[in-house]
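In what follows, a structure is listed as structure tokens, so that the remarks can point back to it.
Every protein chain except one is present and positioned as in the full complex.
Chains here go by letter, A, B and C, matching the order in which they are written, and residues are numbered from 1 within each.
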Amino acid sequence: MSVEHLAVCYHGAAVIQDLSLQWWPGKITALVGPNGAGKTTLLKAVGGLLRPVAGRIFFRGEAIETLPVWEVVRRGIAYVPEGMKVFPQMSVLENLEVGGYLDKTGIPSRLAEVFSIFPELQEKKRTLAGQLSGGQQRLLTLGRSLMSGPRVLLLDDPFLGLSPRLTARFHDTCRALMAKGLTLIIAGQHVARILKGADEAFLVEQGRITLSGPGPELLSHPHLQAILFDGNLP
Amino acid sequence: MWRWTQILVAGGALGSFYALVALGFSLIFGVTHAFNLAYGEFILLSGYLAYFLWKSWGLPFYGTIPVCLVVMPGAALLLHLFLRRVRSPFEINSLVATFGLALVLQNLMLALFSADYRLIQPEAFPFLHLPATGLTITDKQFGLLTFSLAATLLVHLLLRHTFLGKALRATIQEREAAELAGINVNRMGWLAFAFGGLLIGLAGPMYGQTMYIYPAGGVEATLIAITITIFAGVGRTRSLLLGGWLVGLAEAAAAMWLGGSWKELVSALLLITLLVVRPSGLAGRDGNHKP
Amino acid sequence: MEIANPGCRSAKSWPRVNSGRLQLSFRRSGLLQIILVLFVIMFAGSVGAGGKEVIRLGEINPLTGHLAQHGQEIHQGVVYAVEEVNAQGGIQGRPVKLCSRDDQSRPEIALNQAQELIFREKIAGLVGGYVDSLVAPVSELAARYQVPYVASASLQQALTRQRRNPYFFRVSRLDGIVEPLSRFIDEKLKARRVAILHIATPGSTEFAASLRDNLSKVGIAVPLLEKCRAGSRDFSTFLLKVKQAGVDILVSGGFYPDNLILVRQWREMRLPLKALVAPWGVAYQSFISTLGRASEGLLGMCAWNPGITWPGTEAASCRFVQGFRQRFGQEPNTTTMHGYTSARALLLALAQLASRAEPLTGPALSQALRKLEVVLPMEHLKFDEYGDPLYYRQVVVQIQQGRMVVVYPPERAKGWLPTAPSLAE
Partner (left out) sequence: MGTISRKPYRKQNNFFCRFLASETWPLAAVVGGLLLAWPLCFPKADLYYQVLGMACFYGVLAMAWNILALAGGISLGHSAFFGLGAYGSGLLAHYQGWSPAVTIPLGAMVGAGYGVLWGIFFQRLRGVYFGLATLAAVEIPRVIIDNWGSFTYGSLGLVGIPGLPDLRLGAVEISLGASLRALYYFLLALMCLAGALHFWVMHSRWGWGLRAIRENEAAAAMLGVNVRRSFFLALLLSSFLAGLCGGLYAHLLGLIEPALVFSLHLSALPLVLSIFGGRFHFLGPLLGALLLYPLDQLVLQPYLPMGHAAIYGVVIIATIFFWPRGLTTCLSKRRRSV
């Protein structure tokens, strides 16, 4: 999977300019960078939510940058948005079922799989999603994305607003998912946490890649520290 | 005692009809966010179609409904095609564009059908009449109740118990998340307009039979639809029906106690009270659902 | 952060520094051009309007909006009257041009349109107008600019009695309806208790109050008088109250569409009533054919209808019906006749002026109208000092086998079925 010379505009302002990078399957890739650097925009462009003005996005040898979202999802790329994007008036079960919209036949098996990862969802499967706690809604959002049987998960700031315990839990889940052969791309603010677990990491600054390398290595890079921590190690 | 039953029947039949009128609007507004002020004009078009089929071709009244059910989705899809050209901010621009469209349609109907008031099948036959008590249910009231309830039930089943319906509801509740779940929200928009067209197709003949139709009469239908929809919250069939009944009964009760000219005040107060107390709509179970 | 509200992308752009404030861009000058072109079009009509030869007649009616049906009917009557005069060679050889305007059932638009007619078209006189709220502002304007206005359908007494307006005339009046109706209810129906329904419009409200006063003078009780919003679609609760009140007669001051629903629901509920009388909306052939058998036995009122005409004008009435049918392909009715009569009055006054070779000024035309006395199919038309028609009286008709039969006043009555046949048979 690769991105070549990508440029994306958002409300007329160029957020990403001439950005190229490559992701390797079956690994955890991290995108870090200051606020407004274009991480979310990049993920949204890959997920099909934003159409780039220039450049190409390849996935398994196919250009996907002009495809509509559901076609992208069908090819196995699932963007997990930041915040709690559940369907509040639907039960947990219905939320998950809708997640498997593209492949109805596979729903029962994947449902079982998701419930095995997140047993608390099974307990509450009849509750309305809007009544879940914030953390549970995050789990549900992730669980719903897994229902489409993705090959690549684009996680946008997955740890935002989660308790440390849940963050750890979330992280373990990610590892487990990777072990099942999923490619994970994580963008977010919890730089240390994300980079520690990342096989490959990119620093995004003002719509461009300025640094890349294995996660832990990048964490100790002086430039990154200068930008993100003002030189102070966390 | 029987008098109250009579009011209950009249209010209930009218209320169910209000719900039927609101169903299509609610579905279209929920899925596509198109604030369709020309909705009433489409109901009128459907009513005129039924009227002329009944009048000139001698079709029985219930025979006109299938024709309307075939034609109106087509018209609704044309409307979707029209509204797809409207650019953001979509909600308010669609409101103004359909306001213009309503004007055009009103004048078109005036030119085509003249300004006369039309009423389908004016003669009434009691469906149930109990002379001892004075309770009468006419065939129209019965038909209105049956069709409205059947349509509401069907939409309810569609939304709650089919996979497609779940996708529609998902689109109503969180558009972006629905997109990410692989739902083709574009197609959902087309579908919503098609289903909305079916409901318009049903509501039109009913409208022409229960009330009269004339070119400038669409505003009233639109107002009913908007009121009940926002009253109940978008995409909730049960509360739509509840809202329709509540308005229908409140109007009947107000007319009984206070007089016909106070009707609007009572329904307005009811609406405002509900909006202020339950901003998320009737029977709204509040999650983090933003109004 | 993203903004969820789709209506509001604008404030995303924060104050930005821009340059070249005086330089008009192409887009901006485009807008200016549009504005200039519009100005030119708007003023284009003001020059060179008003020829010497043609006599211009103005007409304002609700051609669209919720009063469109009756507005269109009056319009047809007026058109017919003008065409009739033109077919006979115009007024002293001068053709009459009718300038029709639509007030969209809104008074302030009626005002604008009247002004447009007076200033741009330089009309000699005005006709038309359906309800009082549309007629009243135009009548004020007529007085201010001294252009005679003959209203086709206006009832409110204040318009003529409260303010002496020498330029305002009308061919109908409220007394001409209320008086025969109350006498009919008293003499013929021998009613004891009457319920009155009216619509929240000035004319209908005044009608209801005036009828109640007249009825109580002769000792008839009015236990129920209720107001409804125009366009109400459900009278079932009202009818329940009628039933409770134990009245024998129901008078509906509603208009055509209100009566459609009222009559049907009355039939559906099998309410025992001796009669249902409605001065407006019932005495129309289209009403009868719409309701079919449900209209049987209903009582309505009209000033004229095909076959019902002012005594002595049978031939003229027949000619009108035939000519109208040929011209418009449909039957004229009482509203059409109101339009026709008002236009005829104005045209006749114009003709009198022209035959005396007097200039067609407003004051002269007003004088001529004041002196006018003519027998037309609708009425023996003579205006009193207020501009009201002296002899305007409507007749009560009953619908018998799909036809309107005059039942009151006795000298014009043709037949009377004392009990309203119920629908069930």
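Methods note: a residue touches a chain if its C-beta (ideal position, glycine included) is under 8 Å from a C-beta of that chain, and two chains touch if they have at least 3 such contacts.
Only a predicted model underlies this, so the values are computations on that prediction, with no experimental measurement involved.
Among C:113, C:172, C:290 or C:398, the one in contact with the hidden chain is C:113. Residue in contact with the omitted chain (choice from B:120, B:230 or B:255): B:230.
Considering the whole complex, the residue from C:73, C:206, C:234 or C:268 that touches the absent chain is C:206. Interface with the hidden chain, as seen from subunit C, comprises residues 1, 3, 5, 7-13, 15-22, 24-25, 27-28, 30-32, 34-35, 38-39, 41-43, 45-46, 63-64, 100-102, 104, 106-109, 111-113, 115-116, 118-120, 133, 136-137, 140, 156, 158-159, 162-163, 199-202, 204-206, 227, 230.
In the full complex, the hidden chain is touched by subunit B at residues 35, 85-89, 92-93, 96-97, 99-104, 106-108, 111, 219, 223, 226-227, 230-231, 259, 261-262, 264-265, 267-269, 271-272, 275-276, 279, 291.
The criterion applied here is as follows: only the chains that are shown with their structure count from here on.
Chain B has the C-alpha centroid lying closest to the overall centroid of all protein C-alpha atoms shown. Chain centres here are C-alpha means, and the one lying farthest from subunit C is A.
Measuring from the averaged C-alpha position of subunit A to that of subunit C gives a distance of 69 Å. Note for the complex: subunit C touches subunit B at residues 4, 6-9, 64-66, 68-69, 71-72, 197, 200, 226-229, 231-238, 240-241, 243-244, 256-257, 260-261, 264, 267-270, 286, 290-294, 423. Residues of subunit A touching subunit B in their complex: 47, 49, 68-70, 73-74, 78-81, 84-90, 94-95, 97-99, 101-102, 104, 128-131, 137, 141, 144-145, 147-148. Residues of subunit B touching subunit A in their complex: 163, 166-167, 169-170, 173-174, 176-184, 186, 235-236, 285-289.
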